[in-house]
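Heads up: the structure comes next, in structure tokens.
What you see is the complex with one protein chain gone and the rest in place.
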Amino acid sequence: MAVLMPVTVDEATAALAVDPTRIVLAGGTDLMVQLNSRRGAASGPDEVVALDRIGALSSWSVDARRASLTVGAMMTWAQLSSEPFRSWTPALAQAARTIGSVQVRNAATIGGNLVTASPAGDGITVLSALGAAVNTAAIDGRRILTVERLIRGVKTTALAPGEIVTSIEIPLGRGFQGFKKIGIRDAMVIALANACLVVDEGRRRIGLAVGSVGPTVLRCPRAEAIVEANVDWGAGRCDRAAVRDAVDAVRTEVRPIDDHRSSADYRRHAVGILVERLLLEAFDRTANDG
Amino acid sequence: MGEAYSLDVNGVTRDVHDAAPTASLLQVLRERLGLLGTQGACEEGECGSCSVLIDEAVVCSCLVLASCAVGKRIITIEGLTESAVAEDIQKAYVAAGAVQCGFCTPGLVVATHALLDTASDPSEPDIREALSGNICRCTGYGRIVDAVQRVALERRATTKAAKKP
Partner (left out) sequence: MSATADANPLGTVPETPRVGAVGLGQSVPRPDAAAKVRGEFEFSSDLSVDDSLFGATLRSPHPHAEIASIDVSAAAAIDGVAAVITADDVPGSSTYGLITADQPVFAATKVTYTGQPVAAVAASSREVAHRALDAIVVTYVEREPVLNPEDVVAAAERATEKNDQGRGHHRHLHDDDRARGGDVFRHLRLVHGDEAASGSIEVEGTYEIGTQDQAFLGLEAAVAMPSGDGGVELRTATQWLHEDRRQIAACLDLDESRVHIELGGVGGAFGGREDISLQIHVCLLALACGQPVRMHYHRGESFLGHVHRHPATIWMRHHATDRGELVKVEARLVFDGGAFASTSEAVLGNAVTHAVGPYVCPHAVVDGWVVRTNRPPCGAMRGFGVVQVAFAHESQMDKLAEAIGLDPVELRLRNALTTGKPLATGQLLDSVAPVRECLEAVRDLPMPITPVNGARDPRELPGGTGLTTAGAHVSRGVGYGVSIKNLMYSEGADDYSTARVAVADGVATVYVAAAEVGQGFVTLAHQIAASALGVADVRVAAADTDVGSAGSTSASRQTWMSGAAVNAACEAVREQMIADIAQRCAVPIGRLRIEQGVVYDADRRIGDVAECTAGQSYDHTCQYRHRPTTGLDERGQGNCQTAWAFAAHRAVVDVDPDLGLVKVVQVATGQDVGRALNPLAVIGQIEGGVAQGLGLAVMEELVDVGGRIKNPTFTDYLLPTAMDVPPVAVVLIEQREPLSPLGAKGVGEPPTISSTPAIVAAIRDALRRAGREQPLTRVPVRPEHIVGAGADGAGVDRHNDTGPAGKRR
């Protein structure tokens, strides 16, 4: 096995075009767990293409005209949990703070989180609710995918062999953002359920996504529609009945499983509470505090 | 089987020969470079025993592909000890009773160093959050938090004294 360290996206995609079975290494926090568990027993002829020398993938930019933020796929959760992202995309920063530990956040990347495609991926839930667009590159061109199009199932993506995620474009709207995550302990924990709510006051749209309650992170279009139809955008309020209906819609849409971490019933129940609390925080703060 | 490469470890260029190509930095530090202070207890980034600094950021060396760390500045517990930059942390851990079996200790010293490098007056929740990637099975963390608080206090006192005209 050899490690290739391209310094441009073109070099990376070229290296992958030569042999699409080469493994892409981003922050390493998932891939190394797999490699470590092999204990050298089955070390095959795998070659690794490491992306961390590609400066372009670790930068970010704002497009004022499109009102969007584009973050490189190799940006770490440590970066994304601090300023300016904490102000611009608070839900993403909130999720970032719950991913792994300090050590993991210093290495793990947003692109890696997406491509790992865990049903519990905390970053994926937020990017889905934000309506982010995923930019990819391969030897034969570039693509833009929604998060939902990118992620196809448990740990599977729509990336073609040799295709990598290069950046993520996040709309910068005005309005409430919140992320909530349930874990058994207070640090270093995989979500039993997570949820993200993004309110875009300008476009009067709701983004709602939930994780760990299905084979992939799920966007909740029915609940979004219920809320959108019932928000008093002028007053920034949403009536309680609509919140309840949205929660019911989420609970009906999710497809959680029983496993050693939790029960399907708990997950369905809990994700509803998370969504309810997010909606109350966004639209009815006084009620929520009482 | 593996190819040769060099790593910058504790300010010294170290040649690595014949490491397994999939070897983690933890494995290379321990098994090829003889730096045994960095410990491994899970090899999946869930215990922090293998914490090192790479380009000043604390990471789990078990999650770093060693051959990919070429050109980066790697500091291990041995490097902190040699340069004495964490001597006050190490002394406080001893004095505060923060060490029992000691397996987690080098990783905790590295993580504490990283914390106190950026935060001079961390609150107790700040300390607990910053060290929550380092599992200690013996102490229940009480004396560890105490040790970190002692160092922060001493360092602030020193800085204050230095600033006085």
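In this document, chain identifiers A and B correspond to the written order of the chains, with residue numbering beginning at 1 in each.
Just so we're on the same page, contacts are C-beta pairs under 8 Å (C-beta built on N, C-alpha and C of every residue); 3 or more make two chains touch, one makes a residue touch a chain.
What you are looking at is a predicted structure, and each value in this text was computed from that prediction instead of being measured.
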{"item": "Among B:9, B:33 or B:47, the residue in touch with the chain that has been omitted", "value": "B:47"}
{"item": "Interface residues of chain B (partner: the chain not displayed)", "value": "20, 30, 36-44, 46-47, 49, 76-78, 81, 89-91, 93-95, 97, 99-106, 109, 123-125, 127-129, 131-146"}
{"item": "Residues from chain A at the interface with the omitted partner, ascending", "value": "33, 37, 39-43, 94, 97-98, 178-192, 194, 240, 243-244, 258-266, 268-270, 272-274, 276-277, 288-290"}
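Note that only the chains that are shown with their structure count from here on.
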{"item": "Chain centre separation in whole Å, for chain B relative to chain A (CA means)", "value": "29"}
{"item": "Chain B residues touching chain A - in the complex, by the definition given at the top", "value": "3, 20-22, 24, 43-46, 48, 51, 57-60, 62-65, 67-68, 70, 111, 114, 129-130, 132-134"}
{"item": "In the complex with chain B, residue positions of chain A that touch it", "value": "1-3, 5, 25, 27-29, 31-33, 35-38, 40, 43, 46, 48, 50, 52, 78, 100-104, 106-107, 186-188"}
